[in-house]
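One protein chain is absent from this view; the other protein chains keep their places.
Note that the chains are named A, B, C and D in the order they appear, and that numbering of residues resets to 1 at the start of each chain.
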Amino acid sequence: MPVLTGKELRIVGFLCNWCSYGGADTAGVGRFNQPTDLRIIRVPCSGRIDPLFIAKTLINGADGVLVSGCHPRDCHYAEGNFYARRRLEVLKRFLPILGIDPGRFDYTWVSASEGQRWQKVVTAFTEQIHTLGPAPRFDAVAPELLAKVAGAISQGGNRVAA
Amino acid sequence: MRIGVFVCHCGSNIEGTVDTAAVAKATLEFPEVVYATDTMYACSEPGQDGIIQAIKEKNLTGVVVASCTPRMHEPTFRKAVERAGLNRFMFEMANIREHVSWIGKNREANTNKSLDLVRIAVEKLRRDAPLIPSKFSVNKRVMIIGGGVAGIQAALDCADGGLQVVLVERESTIGGKMAKLDKTFPTVDCSSCILGPKMVDVAQHPNITLHAYSEVDSIGGYVGNFQVKVKKKATYVDWELCTGCGACIEKCPSKKNPDAFNEKIGPCTSINIPFPQAIPKKAYIDATTCRQFVKGKCGVCAKVCPTGAIRYDMTDEIVTEDVGAIVAATGYDLFDIKKIPEYGSGTYPDVITGLQYERLLSASGPTGGHIKRPSDGKEPKNIVFIQCVGSRDKSLDRPYCSGFCCMYTAKQTILTKDHIPDSQSYVFYMDIRSPGKMYDEFTRRAMEEYGARYIRGRVAMVYPKGDKLMVRGADTLAGTQVEIEADLVVLAAGAEAAKGAPQLAEKLRISYDKYGFFMESHPKLKPVETNTAGVYLAGSCQGPKDIPQSVGQGSAAAAKVLALFSKDMLESDPQISRVDIKRCVGCGKCIMTCPFKAIKEVEFRGQKKAEVIETVCQGCGICTSTCPQGAIQLSHFTDNQILAEVNALCQS
Amino acid sequence: MSEAIAYYPGCSGLGTSKEYDTSTRAVCAALGLSLVDIPDWSCCGSTPAHTKDHTLSAALSARNLQLVSDMGLKAAATPCPSCLTNLRTANHRIEGDAFKAKVNKLLDDPYGGDVNAISVLQALVETVGLDTIASAVRTPLKGLKVACYYGCIMNRPPELMAFDDCENPMAMDNILTALGATVVPFPLKVECCGASYGIPRPDVVAKLSGKLLEAAAGLDADMIAVACPLCQMNLDLRQGQINRAMGTSYRTPVPYFTQLMGVALNIPDAEIGFGQLNVDPRPVLSKALSGAD
Amino acid sequence: MNIINLTRDHDEDFVHRVEEESGQKVSLCYQCGNCTAGCPYTFAYDIPVSQIMRLVQMGQKKTVLSSKSIWLCATCESCTTRCPNNIDVACIMDVLRHMARREGLAAVPQVKTFWDSFLDSVRAHGRVFEMGLLINYVTKTGRFWTDMDLGPKILPKGKLALKPHDIQGKEHVARIFERFDRESNS
Partner (left out) sequence: MSRLEELKTRIKEALPGLECVIGWQKGYDALHNTPLFMRSAEDVDKLEWGALNVHNPAVYLPTMAGKKVGVVVKGCDSRSVVELLQENLINRDNIVIFAAGCDGVVDLTKVKAKLAAAGTGAGVVTAVSADGKTVSVTAGGKTVAMPMAEVAADKCLRCQYPNAVLADTFVGTPAPQPTPVPSANADLDALDAMSVPDRMAFWRYHMDRCIRCYACRNACPMCVCRDHCIAQSREPHWLSQDDSVTEKLMFQVVHAMHLAGRCTECGECQRACPMDIPVLALKKHLNRTIHDLFDYQAGVDAAAIPPLLQFKTEEVNIKERSW
């Protein structure tokens, strides 16, 4: 069963177990209503999140990816989110050159006590993805667009776009 | 693999908005799922029995339970599958309560999402491998950080239970805030009479090592084997020699320093013992005021000390304590009342905190137990108490209730009447919070028997008029503005996290909330545990607490430590990283980034390779996402497992 | 010399608070603070406008801010706290795009939101500086005991006004201290005087301003220094009405702080304009100053 | 005293309108009374400001909009500054006045008349003409004794101009009012 067609978009979350997954739990315990699109993958630490997981998820057709870890200085493993911050920021800036809207990926910090903040983050991010709409896919680029770009490329030689 | 899926109703908690039967039925389409059912309460005894029975009858080799958060019941179900003969790691959970049924009411969307979450759990489970924990020894010593009543209780209970205890206290004496109180509610017991004997017990207990005037510098290691560096701050007095005779205090020429123990409403000497019942009863020098340090000459204390204990050249010293568990009991600090300038604290000496008022009431305080107002030493007749100063106030980022102020204010009005029979107390309050045995009766007594006038409303401003303080507030029940000409204004300053609490939390690798209070593992079921194994909490460091609650938590934390130490060997969590030696190129990037120094370089057939130290690895997985060739994989969270989850979501 | 600041005197500066305007101009000129008149400025709308509608109120203010922008200046200073509040509130609300659009719909020339509004008091403290003021003093106000009264909206609400302490402001106290005067710790510094209710509800003003006169007298203050035309009018011009209503007999001078600065800086009497006040401060002033010698 | 039937008489739309126009959330108020405690005008109010807040929470539109208090608030910002829940109470009082005007209510008519006279003066001259304002107010209210005693004190000082200082761009200002009237009527 896919996402609810026309209502939901495919949003994947990577959450560290100690803070953000707990924050999402806290939001649940507090019955803070949230959009239903997000599917959460639990990992021990934001430092475990290889940016390539996110790239893979987006290239394979997800409409959005949200990563959340412990606030800087509060990492359960002391340093994981510091590494994550650098790597995720690099990825965030890399995505647009691939043709992926950078708004489809975001990372943030939510602690286990911040149920309301989690609700806010999920709601805002889901809204952001809905504003962007379903993600265009590499394997389904419109023929006209492909022809236009291919034309430009052949003008300038393969290595240069136009 | 033969996978069984159990979808929990959790009564109506899940079933109310998720069609659990439909989820169970649909999972039968997933690869390797051979059995699926919905169940009323998976965690209940019949629920667990059902899982065990299914494992046996259907020859299941792996189990998925879709229910609440794994942070709640993962250990429960792991034990259950283990009872059925499976390795406990051949189990996955899908969180369809906190992450689904409780956050939305759309049954179709929730059912659909639940199925997706089971799908990824199945995909992960298909790539799970049995993991066997290894055992390691436990150092059965415990460190208690903080010597207030919670820490004292934890220390005594652990020591009585036969453990070696290291108690670390930031001040020169233990006792904490309770030692400063005059009486306690609702029994009006003398605070130092009930705390004093416990403090003496600490000093005399053969199992307790006390580091007073000391702070935790750094913490390394892990449950069972922590190494804590403790900074023993220089007291400039050799405590081996000091007998606490007080000759130095008598002769010290620097007498006008604000006395921290008396909340700065009385003076003290630069060399000082905070109060007569101090434990340890040893003098220390405040180098910021001592003339020997400030002016470079004096030396009076050194001259008069009968044992020659004064050491002006003393420096801070670091000692390392190896312990197996740590209890944080660092208490609270008071809200800084200067942050509310309209109450005039800091400007008008007769606007004081409740704790300062305790010192005025206390026989060991600066006024010898006579209530004299700070400005002119006069006995006040009209005393106004203002509640919720730095509590329940969003504008000051202190939205929480400090819990105990209502009660101590009621106590203070009673004591005021006892001290000054012709006095009149006024209490501005918003709500009276008195849920405790004999608590509400106590506040009623303050009004009914002692005539305290309670006014429901806040105070807008306090300003001087002659030698009085005009207190302008509201009586919201009467719907009017009220003014009181007060002689003394006592502010019930709220509790906030102790100074340095976030820094200590970072050293302990535990979480804290936005106010700096430490996070417990579960708000209901694990109130004294943290998410870091071997680290426990007691008292107000977790949130404001009164004395009985703090004492109860001290004992509770001690019980947790005793239970932990009841085994000689602990099992390490086998969810750790492992190196595929064939793939490792020995670049050492994992070694460079591991926060725990849990990876070392080894030689293998003449080539450099990485190797994980099993008991040190904490399972964060930074190494796995750092290694470009994926040679080091975090068990139970391998690349393949996360990729399978990603693929399942992208393909579905 | 510091960068020029546009000067917005406010309507009362042409009438009931003429002496505030003239003394402000003279003092700023003496201290090298260049105030440039805004050509053809109009009324900010004051209290009546915001009690009627927030968009209208912001538009009346924004017209003037845009005039400042047209002058190529980035900041405007006004002596009047009521004008200041309106100008700053307009700026604050205009940060919201929807509100800005509504305001600009009312204006001939749309306002971009790029002009800061501050009080003359703030400019004196922050742009000129207390040290400069102190070194410019020719006649120290030694022996003069002053209660500094800021009025209710000079510093409130703090998020909007973003200057000095909202409960215990000190800017004027610090200036008067720099002039050599003694300031008394006046606890009702920010209590309201009755504002514009002098005409429709004089009873209200009598009670509130009466309390202020009483507090100042209780502290043995020789005079009350003010920074607001409305406060000045209530405390000074209506002092007789207050005395009648409250059964008191105060004769407390209520000069603008700029007038006292004028005395200290030896500004000509005509520009100080003590003669324009109801209770002439000069007798008390000369008594205090001579007593100190 | 009236009994309020909360099932019937709670005007939720009123609550929403107040929240929308003021940008404030009235449910934040927990009735501590700090606004009333600090309000210099409490003595003159018929309903203390904290109870105005309570009545807004309760959706009591008529009681609130016919109160005198909303016309006696001077926007001194004491309530806003000290509210422990960061509610801009003064702004809510402003909004309540706006709503009362729209409902044709003004429980203290002379205050409204004074403010209207002020705005008329601004509309006519671009700036306030103080003398004209006073005359206008006196004419409208018939309160001929208003500040008669001050005349001898102030007139000799030459502070009250007898003729307005019209500004050159007074028609700009007038157009602001005209457009405002058009917008609010459309």
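Miscellaneous remarks
Basically, contacts are C-beta pairs under 8 Å (C-beta built on N, C-alpha and C of every residue); 3 or more make two chains touch, one makes a residue touch a chain.
Since the model is a prediction, treat every value here as computed from it, not as a measurement.
Although it is left out of the displayed model, the omitted chain contacts the following shown chains in the full complex: A, B.
Of the options B:84, B:319 or B:643, the residue whose C-beta touches the omitted chain is B:643. By the touch criterion stated above, the residues of subunit A touching the omitted chain are 51-52, 55-56, 59-60, 72-73, 79, 82-83, 85-87, 89-91, 93-94, 96-101, 106, 108-109, 117, 120-121, 124, 136, 138-139, 141-142, 145-146, 148-150, 153, 156-162. Mapped onto subunit B, the footprint of the missing chain covers residues 580, 582-583, 585-589, 592-593, 606-607, 626, 628-631, 633, 638-640, 643.
Keep this in mind: only the chains that are shown with their structure count from here on.
The geometric centre of subunit A is 50 Å away from that of subunit D, both derived from CA atoms. Computed centre separation for the pair subunit A/subunit C is 54 angstrom, with centres defined by C-alpha atoms. Centre-to-centre, using mean CA coordinates, subunit C is 22 Å away from subunit D.
Across the assembly, subunit B contributes 342, 461 as residues in contact with two or more other chains.
Multi-chain contact residues of subunit A (touching two or more other chains) are absent. In this structure, the chains touch in the following pairs: A-B, B-C, B-D, C-D. Listed in rising order, the residues of subunit B touching subunit A in the complex are 26, 69-72, 95, 97-100, 102-106, 108-110, 112-113, 115-117, 120, 502, 505-506, 509, 511-514, 519, 531-532, 575, 593, 595-596, 618-622, 624-626, 634, 637, 639, 642-643, 645-647, 649-652.
Residue ranges of subunit D in contact with subunit B, taken from their complex: 28, 30-39, 42-43, 47-48, 50-51, 78, 82-86.
Remark: subunit A residues 1-4, 7-8, 10, 12, 17-19, 21-22, 24-25, 27-29, 31-36, 39-45, 47-51, 53, 56-57, 60-62, 70, 73-80, 83, 87, 111-114, 119 touch subunit B in the complex.
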